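Only a single protein chain was left out; the remaining protein chains are all shown in position.
Here the chain labels run A, B and C in written order, and each chain numbers its own residues starting at 1.
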Amino acid sequence: MTDRKTPHLDELEKGPWPSFVREIKKSSKSPMVRDLLGQLERSYTEKRGHWKHGGLVGVKGYGGGVIGRYNDLPEEFPEVTEFHTVRVNQPSGWFYTSEALRTLCDIWEQHGSGLTNMHGSTGDIVFLGTKTSELEPIFSKLTAAGYDLGGSGSDLRTPSCCAGPARCEWACYDTMNFTYDVTQTYQDELHRPAFPYKFKIKASGCANDCVASVARSDMSVIGTWRDQIQIDQAQVKAYAQSGKLNIQRDVAGRCPTRCIEWDGTSLKIDDDNCVKCMHCINAMPKALSPGKDRGAAILVGAKAPIVEGALFASVLVPFIKMEPPYEDIKELLGAMWELWSEHGKNRERIGEFIQRIGLGNFLEQIGLEAVPEMVMQPRTNPYIYYDIKN
Amino acid sequence: MTDRKTPHLDELEKGPWPSFVREIKKSSKSPMVRDLLGQLERSYTEKRGHWKHGGLVGVKGYGGGVIGRYNDLPEEFPEVTEFHTVRVNQPSGWFYTSEALRTLCDIWEQHGSGLTNMHGSTGDIVFLGTKTSELEPIFSKLTAAGYDLGGSGSDLRTPSCCAGPARCEWACYDTMNFTYDVTQTYQDELHRPAFPYKFKIKASGCANDCVASVARSDMSVIGTWRDQIQIDQAQVKAYAQSGKLNIQRDVAGRCPTRCIEWDGTSLKIDDDNCVKCMHCINAMPKALSPGKDRGAAILVGAKAPIVEGALFASVLVPFIKMEPPYEDIKELLGAMWELWSEHGKNRERIGEFIQRIGLGNFLEQIGLEAVPEMVMQPRTNPYIYYDIKN
Amino acid sequence: MAEPTKRKTDIGPPHYEKFLPPVIKQNYGKWKYHEMPRPGVLMHVAESGAKLWSVRAATPRLMSIETLRLFSKLADEFCGGYLRFTSRNNVEFLLDNEKNVEPLIGRLKQEGYPVGGTGAGVTNIVHTQGWVHCHSAASDASGVVKSLMDELFPHFERPDLPAKVRVAFACCLNMCGAVHASDIAVLAVHRKPPKIDHSRLVKQCEIPSTVAACPTGAVRPATVDGKQSIQVIEEQCMFCGNCFTVCPSMTMADPENDGISIWVGGKVSNARHEPMFSKLAIPYLPNNPPRWPEVTSAVKQLVDVYAANARPFERMGEWIERIGWPKFFKLTGLEFTKYHIDDFRHAGESFRRSTHLRQSQG
Partner (left out) sequence: MAEPTKRKTDIGPPHYEKFLPPVIKQNYGKWKYHEMPRPGVLMHVAESGAKLWSVRAATPRLMSIETLRLFSKLADEFCGGYLRFTSRNNVEFLLDNEKNVEPLIGRLKQEGYPVGGTGAGVTNIVHTQGWVHCHSAASDASGVVKSLMDELFPHFERPDLPAKVRVAFACCLNMCGAVHASDIAVLAVHRKPPKIDHSRLVKQCEIPSTVAACPTGAVRPATVDGKQSIQVIEEQCMFCGNCFTVCPSMTMADPENDGISIWVGGKVSNARHEPMFSKLAIPYLPNNPPRWPEVTSAVKQLVDVYAANARPFERMGEWIERIGWPKFFKLTGLEFTKYHIDDFRHAGESFRRSTHLRQSQG
């Protein structure tokens, strides 16, 4: 298929794990892909990339959804002088039908490299590599087929969620519906960057957090419950008898608050001290399940290191019922975005913003009450900004 | 005795706890003390102090040891217009004989208010209140009696220690001797401020840290051991049978690393995972005692909040044998003081200094090897100052 | 300028319901429990008794449309055309008929997309663009991931570890792979300050925002042969590349010195222990394409030592916390250096501020 020699890359076709090189070659009837292959082989030889900063490219009326890319070897690899990425908003939970996939493939075959990422780290369908001239045609065909672009730049990024109620017994709220709903509600914020920096939303149905929302989203919505863990004692016994699980050591002994008692025949949980970590339920899915009074905790401010250091999201609302149309959450989002957009610095994520102005002030500004659940402990330093009226 | 009315203070003569007011009145044959009483009553009425910043006062050739104090009501309370504090270096472990105390009392009766603190928070004998003119006479009588001044200002502060081997079975090294030795070795550093800020040394014989060194000293020396906790199984049984102690719940169950096994008849300790916290030994002093291979851990940098926030001391040397004349420790002190004195900012404690320049750099500069014991965990942020020769 | 024919915008993604198989539609939110009948297969049982078999297969994430068409074909053959992708870029075929499970697995294997990744093992590696598409990359992404997964493959096919081991890769400190909370994080790093092209800088970059981009204040405004430009105080530079992100004329790429760092003990889930960041294990390994042998063997060794020492349900970070970091460095034979000691903003918070030391001499 390909004409150039790619000794380094060919090496990566070997081995049990599916090979991205084979994937690239599968698409190498596209001249773009042949040049990509050549340029990549050269990178492997020289140990350096050959891409340049993308200037702003995109589709009319949108400020995001396309990542512009140009190479620095236009003479040698002319077909990838322009090689932009198109981010297509995935359906909730990354569910597809064969028909849907084929539709996407056809569009991408006609207008791009035929290479994809299923999916990008934020969750989008990533169409990897096309020319500026193809962007509008791709966009109109996508929308005609019922798809739209995802986020990029300082906008709301494409929300994503775990399979949740579609495929998991532990979902404490409808992650799929919530994600679809906020995505639709905030189309303008998603397509027209108006924030100080990116804002990501991720939704996990329980504390296992299968979309890593606590580490990777500016607003993390994680399912939980307020009442008692449901216990089927007969099934607990079954696990004990199975001999596969040491309930005392591996379940009770690993409960973070040691709130489980196991006397060999029945399991007691002190639910007031249970922190809903999911471990015991994970270990005995047939015997235990989350309580009935379900909802979610809302956390805010996770991000990677740039600039002030990586952050996990921190608790903003310890518990909220997740009922469509999620007005309460949308009010909260509105209040946060307004404050952050007005006072946030350029390229300051909301987690960094909150630390700069102080969580106490942030709460006051967005009209949320301070509760001890928001902190691991009260302040230890005596530098208190008392404000005394007079 | 006293002529002025002191209704507020009189109220504090009531109640079971010994009264400082009674103490003041006991000394009120001194005119200074009568004015002190009056001024204090006025502070109680107005809810504010009446002392002014002390100018530099002291004894010839010393830069510290005296805290200058002047009041802001010279007309009303002339006897305390000057009311300086003299810090007298206490003997190791605050041990005295009646004769020694009387000697000190006599000196102080002749030249000061007759009021004292036994002791100040740093550990000194505090002579509370005298006039500038009395400082030299006090000093010469003190030295004649074999006493000397303690520290103040940006110098080595008076070292202090727990009773240690003199009165405690858990002392893992000789706190009393070490404290006496460093105090004598560093008389110049103690009396002539030459540091960027104060430097405190506190010595505790074990991890119970009865002189709060980990919270209150720039160099904290805390006794510990490297081998096995000594167990007298018979005595363990005795505790179990006494019915006063629930060994499983209150001893094994509270071991921070859960490295104790108690089967109802004998106690097993996994010493490799024991972190020498002292709890089990504290709970069963007759049955358990520290190992035989004893020494100390050296920690550095504790301080109160001003300026950058309070710090506990952090591990610098995980284990060191404590053998007179403690040359290794003195070398370490010398290296730290040299670096800090040269590069520390004015009023920057060494703990703050280390954080500013980085512990890694600090270690390199003082010629100490980095070991994982110094941290709770390796860095989590990727901002690594690689230095590549070339 | 206004458009003649109304252009379709802001329609968002299609509604997910269109893509759910009947067994899911009927039992949506009514799942009771699940089992793992074999590695790579999940059987979810609904309150109604209905069953769903999910067959999880490996993908390289970077895929040709030919492969997506292949998946579609297999989905049509074995499960009515229903499939999904996971948050770690595996593909899952959604079957309501147990009889089709084994045949599908066979076909997938034959096509080169082996089944696995469930339970207490190693699953797909979250990763990024690397030399395939990003300007920032200090290494390739896909190549390192391919090499690592070839090495770790047995743990993908068989969940034979104490707990899940999540591996992630990112090709620069922007960490698009979110490697900051993984059991094993592989992070490509630059190790030299940016090279400034002053002539281009003047046109390409906004000086204030470039200065503001530097976490350590190493970037300063400066006049270079008469023109307003920028200077970097090299001792203050820790090579994060954030200046380059906002200013293309400050390039970081450096074939000699770029390479890879390895981090351990992070986790995301709240199960048992709260989420933990990854901590530095190996500051630097060379970029050695196409197979990165130094990196793959280091990672393999970390997994082996973990597998040999951790207890059931103990994630890498939980295991290390139990035995202590000194023991971790002893067991792995890795060197502890000054680089391992944090020296950024909150460094002091990571110091050991107690005498809780194991002191074991052994």
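Note that contacts are C-beta pairs under 8 Å (C-beta built on N, C-alpha and C of every residue); 3 or more make two chains touch, one makes a residue touch a chain.
Remember, it's a predicted structure, so these values are computed and weren't measured experimentally.
Engineer: Which chains here would be touched by the one that got left out?
Structural biologist: If we consider the entire complex, the absent chain touches A, B, C.
Engineer: For the chain that's not shown, point to the residue among A:133, A:241, A:265 or A:381 touching it.
Structural biologist: Looking across A:133, A:241, A:265 or A:381, the contact with the absent chain belongs to A:381.
Engineer: Would you write out the residues of chain A that touch the absent chain, in ascending order?
Structural biologist: On the chain A side, contact with the omitted chain comes from 207, 209, 214, 222, 224-227, 256-257, 271-277, 297, 299, 311-315, 318-319, 351, 354-355, 358-361, 363-364, 370-386, 388.
Engineer: What is the set of chain B residues that contact the non-displayed chain in the whole complex?
Structural biologist: Chain B touches the missing chain through residues 8-9, 11-12, 14-24, 26-27, 36, 40, 43-44, 46-54, 60-62, 69, 83, 85, 89-102, 104-105, 108-109, 114-119, 121, 123, 128-129, 140, 143-144, 146-148, 160, 162-163, 165-169, 171, 174, 176, 180, 183-184, 187-188, 190-191, 207-212, 214-216, 222, 246, 250, 254-256, 275-279, 282-283, 285-286, 289, 304-310, 312, 345-347.
Engineer: Applying the definition given at the start, please give the residues of chain C touching the unseen chain.
Structural biologist: Touch set of chain C with respect to the missing chain: 270, 274-275, 345-346, 349, 353-356.
Keep in mind that, in the parts below, only the chains that are shown with their structure count from here on.
Engineer: Where the centre means the average of the CA atoms, what chain is farthest from chain A?
Structural biologist: Chain B.
Engineer: Quick one: report the Å distance separating chain A from chain C, using the average Cα coordinate of each chain.
Structural biologist: 12
Engineer: Could you please state the distance in Å, as a whole number, between where the Cα atoms of chain B are centred and where those of chain C are centred?
Structural biologist: About 49 Å separates the centre of chain B from that of chain C.
Engineer: What residues in chain A touch two or more of the other chains?
Structural biologist: Residues 305, 309-310.
Engineer: Would you pick out the residues of chain C that each touch at least 2 other chains?
Structural biologist: Those would be 173, 175, 180, 215, 240, 277, 344.
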